[in-house]
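With one protein chain held back, the other chains of the complex are shown just where they sit.
Each chain gets a letter, A, B and C, in the order it is written, and its residues are counted from 1.
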Amino acid sequence: MGENRVKKIRVAVLGGSGYAGGELLRLLQLHGKVEVSLVTSEKWAGNPVTSAFPHLSCYRSHLFEPIEAEGAERRADVFLLALPHKTAKKAAARLLKAGKRVVDLSADFRLRDPSVYEAWYQTEHTERGLLRQSVYGLPEIYRSRIRKARLVANPGCYPTSAILALMPAIRKGLVIDKGIVIDSKSGVSGAGRSPQLAFLASEVSEGVRAYGLATHRHTPEIEQEVSALFGRKVTVDFTPHLIPMDRGILTTAYLRLSKAVSLEEVHEVYRRSYAKEPFVHVLPLGEYPLTKNVRGSNYCHIGLQVNRRTGTLLVVSAIDNLVKGAAGQAIHNMNLMLGFEETEGISGMGVFP
Amino acid sequence: MGENRVKKIRVAVLGGSGYAGGELLRLLQLHGKVEVSLVTSEKWAGNPVTSAFPHLSCYRSHLFEPIEAEGAERRADVFLLALPHKTAKKAAARLLKAGKRVVDLSADFRLRDPSVYEAWYQTEHTERGLLRQSVYGLPEIYRSRIRKARLVANPGCYPTSAILALMPAIRKGLVIDKGIVIDSKSGVSGAGRSPQLAFLASEVSEGVRAYGLATHRHTPEIEQEVSALFGRKVTVDFTPHLIPMDRGILTTAYLRLSKAVSLEEVHEVYRRSYAKEPFVHVLPLGEYPLTKNVRGSNYCHIGLQVNRRTGTLLVVSAIDNLVKGAAGQAIHNMNLMLGFEETEGISGMGVFP
Amino acid sequence: MGENRVKKIRVAVLGGSGYAGGELLRLLQLHGKVEVSLVTSEKWAGNPVTSAFPHLSCYRSHLFEPIEAEGAERRADVFLLALPHKTAKKAAARLLKAGKRVVDLSADFRLRDPSVYEAWYQTEHTERGLLRQSVYGLPEIYRSRIRKARLVANPGCYPTSAILALMPAIRKGLVIDKGIVIDSKSGVSGAGRSPQLAFLASEVSEGVRAYGLATHRHTPEIEQEVSALFGRKVTVDFTPHLIPMDRGILTTAYLRLSKAVSLEEVHEVYRRSYAKEPFVHVLPLGEYPLTKNVRGSNYCHIGLQVNRRTGTLLVVSAIDNLVKGAAGQAIHNMNLMLGFEETEGISGMGVFP
Partner (left out) sequence: MGENRVKKIRVAVLGGSGYAGGELLRLLQLHGKVEVSLVTSEKWAGNPVTSAFPHLSCYRSHLFEPIEAEGAERRADVFLLALPHKTAKKAAARLLKAGKRVVDLSADFRLRDPSVYEAWYQTEHTERGLLRQSVYGLPEIYRSRIRKARLVANPGCYPTSAILALMPAIRKGLVIDKGIVIDSKSGVSGAGRSPQLAFLASEVSEGVRAYGLATHRHTPEIEQEVSALFGRKVTVDFTPHLIPMDRGILTTAYLRLSKAVSLEEVHEVYRRSYAKEPFVHVLPLGEYPLTKNVRGSNYCHIGLQVNRRTGTLLVVSAIDNLVKGAAGQAIHNMNLMLGFEETEGISGMGVFP
């Protein structure tokens, strides 16, 4: 029997007690080719994973360890970093030096220009060398480079939803680079698991609000990729909103059409653009996405409309911020880096209702 | 004692079993100068109001009556119509002929140009004469005309939130008439009280979606008022979204600045513009509205931001769709028509949390 | 004009930045005979009330003050204490010494036997003299004593819902004093406004859990009043649950019938028992309460059923934990103490939906 048993790749989850960390653990348990060999958390170090996450009963025998655990870098082959920015940078440097592969879910390696990082994050970028080696981990754009990467910067949740909404229209020249509005609505898990007044249930439920107007740190990340697609520097209006739900991001993008084009033509452009993508579904004409339909899954649903009266292309995209917007996309990137089937461990459908 | 007892004005609520009707009844109970003398509902006719609305225990002795109840037009002095469009038109005609005052919460008299009504509502406008007499019931713009009106068209919920967000900037020439984006997020009570699959709790909770893209019927209403403010015909991109909450509309408006202007200047313009308005609060600089803070109240909260990188003015407004967006504004209009204190019955603060 | 203007009683809210404090402020604004002259908060001292509660725009000119504010005890005629237990005791002592009337929303004066207090709250009761003077502020039982009291202990939210559910059946001898089960479900505002992991929106939404099994501190309060009704010491099983909603408590009580009795007879007992109570409504036969119907209001709705197969009387009661379970009942008590109309300021219906 032994012969059939493939030796599993060892995976470490650093920062395993936040929501993205918990989601990595949940999804990795469904993955046939890897095993979780190390889980770290400063706050919960010494306690079982189930103390922070009673839902992860399959990890009853795993203990959280401190990130500086003795010989941590030898305990796994691939490291998934669900750490705060700045902490992530340092951990990545140490692990890459030890020859490991890293998928970093923080913002530390997403912005190619370190001065942009420093302006928006108000901290020095201490790993400029690594930054040059890193690949932006959006498989729908950078698949072939991710396959060869040792350090992948997993995209932010909002940028994932925005870039997937815009890419086909920009690539096909359907829209101009002015007046782009990206209005996003996110569930509250995106705010993380630290106790703060603003995210108490009584404050969040039954209300909606905008935040980070004109200042949200995902703005330069969106602009970086949108500029790359246009081939010139572009700015966008990006406004995130907090919605009384756990998970999900809905992005409504308003794009100025460069020419008269029918909805059917636009739909065909999007459909073709994503035809081979395992995780992006362009919905049938006349249907619009609901975040609940991708809840718990790695899918992105896209709906389209053309407003002829204003000359605007409307694109709506839905993802689960913790899966396609974080943990699922990280595993997708890991699968690409390790040569696995792309969908391994992350092919499950959304949990509805 | 009798001398001190002021005779109360009799008010009828037609269409009293929907959410707007229920809210009219709740608020009218708090009103010191009127009494509810008639409540109609086709579906619930013959049953006590509390059968449809157990929360309205003060109406235990009121029965729903059919709208065609014998002598209905003699049973009240003012009629608040929470009826479907088309039905409202006919009722209004009958009541005005009987010399009554009417506030119509439907869309039947909101659009000044009957051909626009006919294009968007796909039905003939059979009361063009009345339409010319009607006044659009947004007190912040039409207060003096409302005071003299016999027929007030109560604004739609989305238009109320959008127009209040835009008015000061347009009036002061801060923004241009192109590229206006109005992205609104509404609680589900706006969908009404008819059982439909899409509005079941299991379908709505924990998800967000856009709907009516480029086709929502509140679009021409917004454009009518925005055009009036600009003094020329303007089109806008308006997209409503369904949010998993009962009540509330948050509107995020993106306006192109006509000139360089600081946030402080814009804030001052808005603050002054609404300084005397009892129901519109411009929040302090740096604060943005949360719909939950106006829940159950007639207030509108407004927050502002300027994005210098894109030249965009961002305005966020929050209202309760059933109060300032429907029943509360109707009572405000009634108060104006009857010469009462404007805030009578509707001065309560939001119910938070 | 002066003649008509009644001088208003000055009211202080101590501990005004929590949810009960905010609700006191909201309701007091609707009260025709009092004015808020002092609001304290340690955490927010020096800031406007609207910084903690943007929904209370009518308090824009009120600042939170520290509880030890110079001459605080002279700044009001009545003091409503929304303070933590232990802190409340001390404040009450100081204020009563200054000749003021006090309604204490904490647990400090609810338990008549100080040794029971000390056992459940694990702290010494330092104000035993005051305890003897205090009255348990459930108007439906202690109305006449409340009228004469200078110190009223406002009941806990769970005990309010439980005692109102049980009282008529016990008084009429319908049930025995064994096997009483009280299963309560509460919205999360009952947990207060301090940031804690367990009450983050992402932890609370879409889930339900029991807590404090066999150990919740409202148990001795329920048992005290139930024992008083039975005339002998009685124990009960009380289990609270956390429900993903803001407000509301639903209590389902299981009582063993002492004799064969029909549902109609039980219903008549309850109906008569509460016939003159302004805030308790016994629903029609076959109807059961929904907490949402009393949201934001001071009402208690009660529904009944008899299970003949098991000999059990089922009583279901619904209140808003922040109103009838806290702030509204405190104002009811204040009205009684000051000889006002009982319903002044708290007669509003529930906000539904």
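Just so it is clear, a contact is a pair of C-beta atoms (placed from the backbone, for glycine too) under 8 Å apart; a residue touches a chain by one contact, two chains touch by 3 or more.
Nothing here was measured: the structure is a model prediction, and the numbers come from that model.
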Write out, one label after another, the shown chains that touch the chain missing from the document.
-> A, B, C
Pick from C:235, C:258 or C:343: which residue touches the chain that isn't shown?
-> C:235
Touching the left-out chain: which of C:123, C:262 or C:310?
-> C:310
Among C:8, C:33, C:147 or C:256, the residue in touch with the chain that has been omitted = C:256
Which of these, C:16, C:289, C:328 or C:348, touches the one chain of the complex that we don't see?
-> C:289
The one residue from A:62, A:125, A:292 or A:324 touching the chain left out of view is A:292
Touching the missing chain, which residues of chain C?
-> 179, 181, 183, 185, 187, 202-203, 205-211, 213-214, 235-237, 239, 241, 243-248, 250, 252, 254, 256, 288-293, 295, 303, 305-310, 312, 314, 316, 318, 353
Missing-partner contacts on chain B, residue numbers = 19, 187-189, 191, 193, 195-197, 199-206, 244-246
Provide the residue numbers of chain A that touch the chain removed from this figure.
-> 19, 22, 26, 29-30, 53-58, 189, 205-206, 246-247, 281, 283, 287, 289-290, 292-297, 299, 301, 347-353
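One rule holds in what follows: only the chains that are shown with their structure count from here on.
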Chain occupying the middle, per Cα centroid | B
Between chain A and chain C, what's the gap in Å when you average each chain's C-alpha atoms?
-> 46
Chain A, residues touching no fewer than two other chains | 187, 202-203, 205-206, 244-246
